[in-house]
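Yeah, one chain of the complex is gone here, protein chain that is, but the others are all in their spots.
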Amino acid sequence: MMRSDLPLSEARAYRPDLMVPDDLAEFWRATLDDAPVSWDAVRVDNGLLAIETHDVSFAGFGGDPVRAWLHLPAPGLRSGPLPGVVQFQGYNGGRGLAHEHVFWATAGYAQLVVDTRGQGSGWTTGATGDVGPAGPSQPGFLTRGIEDRDTYYYRRAYADACRAVEVLRGHDAVDPARVAVAGASQGGALALAAAALVPDLVAAVLCDVPFLCDLRRSADLAQAEPCLELVRYLGAHRDRVEQTFATLAYFDGAVLARLARAPALFSVAMMDVICPPTTVFAAFNAYGGPKGVEVYEFNDHEGGEAFQRSRQLVWLRAALGPG
Amino acid sequence: MMRSDLPLSEARAYRPDLMVPDDLAEFWRATLDDAPVSWDAVRVDNGLLAIETHDVSFAGFGGDPVRAWLHLPAPGLRSGPLPGVVQFQGYNGGRGLAHEHVFWATAGYAQLVVDTRGQGSGWTTGATGDVGPAGPSQPGFLTRGIEDRDTYYYRRAYADACRAVEVLRGHDAVDPARVAVAGASQGGALALAAAALVPDLVAAVLCDVPFLCDLRRSADLAQAEPCLELVRYLGAHRDRVEQTFATLAYFDGAVLARLARAPALFSVAMMDVICPPTTVFAAFNAYGGPKGVEVYEFNDHEGGEAFQRSRQLVWLRAALGPG
Amino acid sequence: MMRSDLPLSEARAYRPDLMVPDDLAEFWRATLDDAPVSWDAVRVDNGLLAIETHDVSFAGFGGDPVRAWLHLPAPGLRSGPLPGVVQFQGYNGGRGLAHEHVFWATAGYAQLVVDTRGQGSGWTTGATGDVGPAGPSQPGFLTRGIEDRDTYYYRRAYADACRAVEVLRGHDAVDPARVAVAGASQGGALALAAAALVPDLVAAVLCDVPFLCDLRRSADLAQAEPCLELVRYLGAHRDRVEQTFATLAYFDGAVLARLARAPALFSVAMMDVICPPTTVFAAFNAYGGPKGVEVYEFNDHEGGEAFQRSRQLVWLRAALGPG
Amino acid sequence: MMRSDLPLSEARAYRPDLMVPDDLAEFWRATLDDAPVSWDAVRVDNGLLAIETHDVSFAGFGGDPVRAWLHLPAPGLRSGPLPGVVQFQGYNGGRGLAHEHVFWATAGYAQLVVDTRGQGSGWTTGATGDVGPAGPSQPGFLTRGIEDRDTYYYRRAYADACRAVEVLRGHDAVDPARVAVAGASQGGALALAAAALVPDLVAAVLCDVPFLCDLRRSADLAQAEPCLELVRYLGAHRDRVEQTFATLAYFDGAVLARLARAPALFSVAMMDVICPPTTVFAAFNAYGGPKGVEVYEFNDHEGGEAFQRSRQLVWLRAALGPG
Amino acid sequence: MMRSDLPLSEARAYRPDLMVPDDLAEFWRATLDDAPVSWDAVRVDNGLLAIETHDVSFAGFGGDPVRAWLHLPAPGLRSGPLPGVVQFQGYNGGRGLAHEHVFWATAGYAQLVVDTRGQGSGWTTGATGDVGPAGPSQPGFLTRGIEDRDTYYYRRAYADACRAVEVLRGHDAVDPARVAVAGASQGGALALAAAALVPDLVAAVLCDVPFLCDLRRSADLAQAEPCLELVRYLGAHRDRVEQTFATLAYFDGAVLARLARAPALFSVAMMDVICPPTTVFAAFNAYGGPKGVEVYEFNDHEGGEAFQRSRQLVWLRAALGPG
Partner (left out) sequence: MMRSDLPLSEARAYRPDLMVPDDLAEFWRATLDDAPVSWDAVRVDNGLLAIETHDVSFAGFGGDPVRAWLHLPAPGLRSGPLPGVVQFQGYNGGRGLAHEHVFWATAGYAQLVVDTRGQGSGWTTGATGDVGPAGPSQPGFLTRGIEDRDTYYYRRAYADACRAVEVLRGHDAVDPARVAVAGASQGGALALAAAALVPDLVAAVLCDVPFLCDLRRSADLAQAEPCLELVRYLGAHRDRVEQTFATLAYFDGAVLARLARAPALFSVAMMDVICPPTTVFAAFNAYGGPKGVEVYEFNDHEGGEAFQRSRQLVWLRAALGPG
């Protein structure tokens, strides 16, 4: 577990000069069309006394159905509109079972745990498929549709994330002015994307060891999946290297971060071989809102885990008001 | 991830003829002396709305202090004495932070999450040390003090587990007749030990992919830590093989299981390379009380995870009455 | 590289009693509708003196465009209608570049190298995308759409393979009565599928170390990708094990093989950890036509390679007449 | 697959100051004595319509017999003297079977595929043994006879390579003024050696990811076989480090390259952990003739594969005239 | 086996500015109390003609019994007081069996092979246990009791080492003015500690690839056990990083080395991934006495082995006079 990225002092100062596509804003404006929010929810029995759970299906990118759980503190625990947390999942995961990812609801928040389309057959399960035009790709999601910005998988996934924020803000039990986005790894990238692309809708950001930042450097440094999907794709399609990175510029968290405005708490792990720490600092340093970062010096991609949860409980309460 | 143990139909029928020490009962009677239960608890702020947490320290084996968290559903959620779950942790883990392992409390149970002495610097942290006489050992806990049944590490750990049951039963908020023990891997072994050694105190058992069962076969089949600690120890001390297994017979879950009486729900993973499935069936088939087992055919040691939690929520509610 | 499957004498005799779906024929009849064959081809410069290459696009399953190369011996080398070989590729590969996979054309055959839709970003490249309805899946193609036989990825891929045979048979330069199918690993599975599903169109089969045979046993024994995609999927979706294998029964090479009628030359590698040898014998023993098998005792999944090519040159010349 | 060598811009500029033995020319002059070329060839049936193959045996270093295949385009495809390609193989490989390595013949060249003495029991087979005086060595060829420049394995192998050029030039069907050398990895080193040691006989060079360049740096950076043979040898014979590198200086591709004069097309892979990219640039930058290099940024030692083949087809046609 | 530390020229110059605790001397003075040396020895049959062996037990830290072998040249080989070597063992080892580690006795020295308390169930066996107060720790010895300098495992181990020097010096057959300490890896750290903490008692030091030097850098660079124990501990106890390194400063070989006065022969391996070479140079450069270092450029942690033994035989004879 030898360190393989820059030491902390240099990593903190790392600010790459990343290419920003001229039509970045236009691309995302066209992507996030103004279709009205549409969703429905069904109460389910989660077996838990303290949490009330609803099975949510909302219209994501292109109107495709996206599944989520809405977890609320049990009625005896709440009074007045709740602050909310939209939680995005790491690569290969989904919303899980109805009792599974309820932390923020336990802490007093309305928590929307959102599927990542097509994923959810790995560390935790999901219920949302993905259909989109896509050329030949490496197994996995990172290169699906990567031959064009319009067909790229994360165009759909980022749009779903923005729409999920609208869904939680629109729920009766929730105070729309106090909705945060949260996630680790790919979940951190999705949170960052929502904060950047619908900055007026997001009140706070919890972004842990985010994936999909400074992707060219990630492809150079990453030693583990899923970034190796991209490396293998470029190793096969040797003639598409520059075109691929031109496409990825529209989705790079370190490019998008400058558009965000909400206060954010990041975390970074200095031995992270999946999301190298400099790529996290690239996003953090570019981030456009008030911000702080917790550094875990001796952790790989697991990052701060329960220690970061403790820090987030305090920070989010301060940012949004009591849960 | 090739299967390397017997196929399911043969594994289900596996009932090894394990050596039972003549003085097994006597050894444990002497170990579990009749010192009165002694503990104190301090309310802590866990940052969670739905859970109330107390920092517990109780007198374990030899009076050594053992730490635990007592998590209760928030006052607004409870009425009358609570059913309880004593939760034991897997190898290398501890009780974690105050907000970390609260599942059963969320489900409506008084949950005591118990440190495993000396452990807790791995996947989750602990706060309890271990001091005991011990000869030369392999790094780890599995061979600490193994040169003699009286000095063996798990003598202390099993005794702590039994004492933890008494602690939760003795709490004002808890109905002492409705206290279950629960755990996975090493936690499953500790739950099994408590169920076997203080059978009158345990009302139900949740035992997932238990470690420390049929240890000679485990040493033959296990492909991963921590059982390799034992293999390496025997590979070094080539003259102590028989003596070591004679000692381990006092601690083998498949030997002790026959002493248990409470209803139990086991789970087993057929691709488990840490706790091979036959060793789990050895314990299950020997188990002395009413029992059932969930089989996960395509899982390694992670077992059923959230799927098993769903099953346990239903089963435990039936076994103990509503949480 | 220890052997981990049955020894050769037992493997040769391995004939599992696999479930054959009642409506297997009906399912495939409905899948392989009677849309007319449709394709176009454009001559390209491959840089080779001895081979003439055309870039082919034909209508595959659902009319989706599928790309292939048609390689013909240079005009100076041919006279009269050519025997043909439809070549399917292994997992993660595609038709490659225009000069890349020309072996059978060099040997005197009209060779159609067919893309496998969506693949082709690995060991060799492709140019064909895949769009299909699909629920949450493991990264990769093996579990894409596996929640239903109608949406399963290999439904589309097998249908493409059958259509490719029609394409080559329909070419002016080719003798339609002398068209073979060929492939190794996934390519072997596709060749087997075509031989089984359009038995009247296939004159000979070259099937090396085929994938996708006796899939339940494969999932038990396989130690390497891509079968582990299935194992991980089942490890996540613990509630879909039986349903998944019921779906896979429609696509299992050892089930379909009995429908084939053309003479076939198989090969099997006794140290194959990707396509375990018994699963190959399961298909071979079930195969419905005249057949032979070459056994490579000390090879992993690479199988016989050039040695098998030598054998195939002779066998195919005998089966189809001179190339 | 983290990059572990210098970034591209620095690698391009890497020009180490390598020790050149005073008597380098003399050593090689003595090695490449002026024995007349001697060989015989027997036509064999390769099973291919487009290629005519001869089994060649020629007198290599010390008169030892060395085997090769001579592949010619079928008579119907050729007119007038052919340009030629002498192809050397990568480590552990040989000339293969008679139908196996025929790419350049398919493209219209007379192709001589040369065994590397003693090798040929790995990824492809050979038929040539090696007998030479040799002290204790690591398993493998890299340290065989390394205790003295006169007994070193690659003295024999390089001399064989030079002699192979003479063989192809001497064939009736071949235009001696248009003979190229080609190879990847060890094959690239052998091509480079021939171009340097018999510069008047070589008309063009195709040198992909060459091995045996800047060997001290290779020993520092290489993470995979075969360079680790050298590392282990030096780790055992701790007293022979300087002597060993003094010997290797006579064989180092980055030392010899300056003697070459023919136009050359190199390729380098920036994630190559077997032949680190700077060691390739060390040879490329030292190369004494006109030169170009293709860079593959996201490839390991496989390099450009079919993409480089495309590039070579065009380049070689320009360099030698049409095949 | 790519080099992953600084190149030799930079490593030689590496002199980190390590924190020296203000009360370092005081801490060790208090630890090494002035209890009188106490030990007994029993002659055993080792089966060897040339060596006479005694089973020694001496009072180590806190009076705990520590076992050792005293090996003497057979009576026929010795005349007058012998020079002595106290040999400390590498991690996980012990004194072994009575015939096992007799090199220095064969060379003519009185050799005391000392157990490392609690260890000795790995590459060689031991007979000494360890009991000490200790909080939760990673499996292994490196983090045992690390929560406080007073409870840290290596406080006891270093104190044992100093006491062992006194034991050998006090033996009748030994010349107390000519006693060296020796060891590799952890053994090198123990030798260094004894040379630093009882500088008046040690006449020479043989210190090979020492462990426990510049521990913060070691934790950054080490790629293998046992330093990863520390990394994992810090990864779990994210809140104890600074406190832990403050504790380790009392035990760091590169801090203590400046207190040593005896002539020393070090060795370092430039491909050492367990004890990175710069950490060895950190200790070497800080070492307070006359010193030399052998560099093994192509070795991992095995270092110079028999070659270093040859060097040591000569050096030690010069330093202590004939054995």
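As written, the chain order gives the labels A, B, C, D and E, with residue 1 at the start of each chain.
Just so it is clear, a residue touches a chain if its C-beta (ideal position, glycine included) is under 8 Å from a C-beta of that chain, and two chains touch if they have at least 3 such contacts.
Since the structure is predicted, the reported quantities are computational estimates derived from the model, not experimental observations.
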Neighbouring displayed chains - absent chain, whole complex:
B, C, D, E
Considering the complete complex, identify which of D:D130, D:D208 or D:D272 is in touch with the unshown chain.
D:D130
Which one, D:F88, D:F103, D:F141 or D:W315, makes contact with the chain that was left out?
D:F141
Decide which residue listed in E:T124, E:T151, E:S218 or E:N299 touches the omitted chain of the complex.
E:T124
Can you tell me which of D:N92, D:Q111 or D:T247 touches the chain that was removed from the display?
D:N92
Which candidate, D:W28, D:F103, D:F211 or D:Y233, sits in contact with the chain we can't see?
D:Y233
For chain E, which positions touch the chain that isn't shown here?
47-51, 73-74, 76-77, 96-97, 99-100, 102-103, 105-108, 124-125, 306-307, 309-310, 313-314, 317, 323
For chain C, which residues touch the unseen chain?
1-3, 271, 296-300, 302, 304, 307
For chain D, the residues touching the chain missing from this view:
92, 94, 115, 118-141, 143, 226, 229, 232-233, 236-237
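In this text, only the chains that are shown with their structure count from here on.
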Identify the chains in contact with chain A as well as chain D, in label order.
C, E
Regarding the chain A and chain B pair, does the interface count as same (over half of residue numbers shared) or different (under half shared)?
same
Per the C-alpha fit, the turn needed to bring chain B onto chain C (nearest 5 degrees) is 120
Quick check: how many Å separate the C-alpha centres of chain C and chain D?
36
Euclidean distance of C-alpha centroids - chain B vs chain D, Å
62
Residues of chain C whose C-beta touches two or more other chains
124-125
So the touching chain pairs work out to A-B, A-C, A-D, A-E, B-C, B-E, C-D, D-E
